[in-house]
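Partial view: only certain chains, each at its native spot in the assembly.
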Amino acid sequence: MSGPAAIDLNCDLGEGFGVWQLGDDEALLEVVSSANVACGFHAGDASTMRRVCGLAARCGVSVGAQVSYRDLAGFGRRFIDVDPGQLADEVLYQIGALEACARAAGTRVGYVKPHGALYNATVRHAAQAGAVVDGTRAFGLLPVLGLPGSELLAAAERAGLEPVAEAFADRGYTPAGTLVPRTEPNAMLHRAEDVTARALRLACEGEIVAVDGSVLRSPARSLCLHGDTPGAVELARAVRRELAAVGVGVTPFVPPGRCG
Amino acid sequence: MSGPAAIDLNCDLGEGFGVWQLGDDEALLEVVSSANVACGFHAGDASTMRRVCGLAARCGVSVGAQVSYRDLAGFGRRFIDVDPGQLADEVLYQIGALEACARAAGTRVGYVKPHGALYNATVRHAAQAGAVVDGTRAFGLLPVLGLPGSELLAAAERAGLEPVAEAFADRGYTPAGTLVPRTEPNAMLHRAEDVTARALRLACEGEIVAVDGSVLRSPARSLCLHGDTPGAVELARAVRRELAAVGVGVTPFVPPGRCG
């Protein structure tokens, strides 16, 4: 094997709101190395944010700001044609709110990852990609986690922020390296062995196997696990177990913050 | 004259939301020395927060976090029986969001002042007063601005935060030192000369004249001007002018933050 001895596993966390819960934050924080914590715009109230940051701190998990459009009713899953200047300010606001929660919990915000429709938009929408980077840079020189080849990562690099590429643990890839659209049959990997094989191949070889069997080089340093699909926790644990079994470490791409 | 050579003038600012405006932030920032900036829970969107912080930085005005119940529809003017632990987290969230906006604008959050119904509640409601202090302390050792004799200032002092007392420029005081209820005739000072006399007397002598003419000692280090009443800007300017005319400086009780 020629690959790295370690990979990062990231997952969206803290996506409840008030009385409503989503996913099993506690269980997933024992598996992943980077937690994309919702900041209150698509999900996540202040108490959830502080609590999840505290759990992350105890687990040695890095905290990222999962910034979003302001859209609780739509869970941030609808494109909003928001003015880029305003979007940058809203990104700044969200990172700042999470940073306060993180510091109070003994950690820091270590990176930024856009959520949902904003993630999808910033793959191609240069103005919104630039806005996310502007808002991040106004906060500080944080790494930005996103899709390889995206406008977002290109804008981050131009702005002097570290771009960090990720791959998806449970999505099908086309031979061209793009995600198979969710409307098509091979969009999702449903079997645990396929997901763990994806993780191992990526961690050890830096490769992803596309739906036609062709092998793609991937710059991904982090693998995104979904936290809210059925069986998510079991699947995440299986991935972690298989990685451990072959001696691949699970390590955050940016070390967890320390505070206080 | 035996009094201090200077006093702080504070005012609520940044209380628009999206398309809606309230008060004249630019004009008032040329008059006051401390800006209580809304943090998005009762008013204030991210762009307004960043813009007002930038104006404050340019004017040498200190920025305070005007924390509130989560209540845009009621402008934070209704008591909400929120759980103290959750309230503390929401205070922390708001300060953090404003701090990010302030730092990006070249300044820092220098103090905390509760808004509206939360301000009123924390005069007597020990649990909510404690929650505001807990949330503030979780952020950092910031001074807390409030009513003399309030639970809020007592809790701040116990927690090691500097309590800063304020007086109101345009409210009638009873001989006992409490505010005349708004339902009574003498609740408000309407004439500019009464307001400026209040400011001068407080700044120079540390005294407030009650509605019956009796003279009260006041520990107030800051005088609160209202920004959203008719003629607010003219009144604020008159106060500042009269103070200048007798050589009383207008100086923030906590120096404006510097950043970057």
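For reference, chains read A and B in written order, and residue numbers begin at 1 within each chain.
Heads up, the rule we're going with is that contacts are C-beta pairs under 8 Å (C-beta built on N, C-alpha and C of every residue); 3 or more make two chains touch, one makes a residue touch a chain.
Just so we're clear, the structure is a prediction, and the values are computed from it rather than from any experiment.
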* Asked: Shown here are 2 copies; how many are in the complete complex?
  -> 4
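Just so we're on the same page, only the chains that are shown with their structure count from here on.
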* Structure fact -> Turning subunit A onto subunit B by a C-alpha fit takes a rotation, in degrees to the nearest 5, of 180
* Roughly how many whole angstrom separate the Cα centroids of subunit A and subunit B? -> 40
* Using the touch rule from the top, collect the residues of subunit B that touch subunit A in their complex. => 40, 45-47, 49-50, 85-86, 89-90, 92-101, 103-104, 138-139
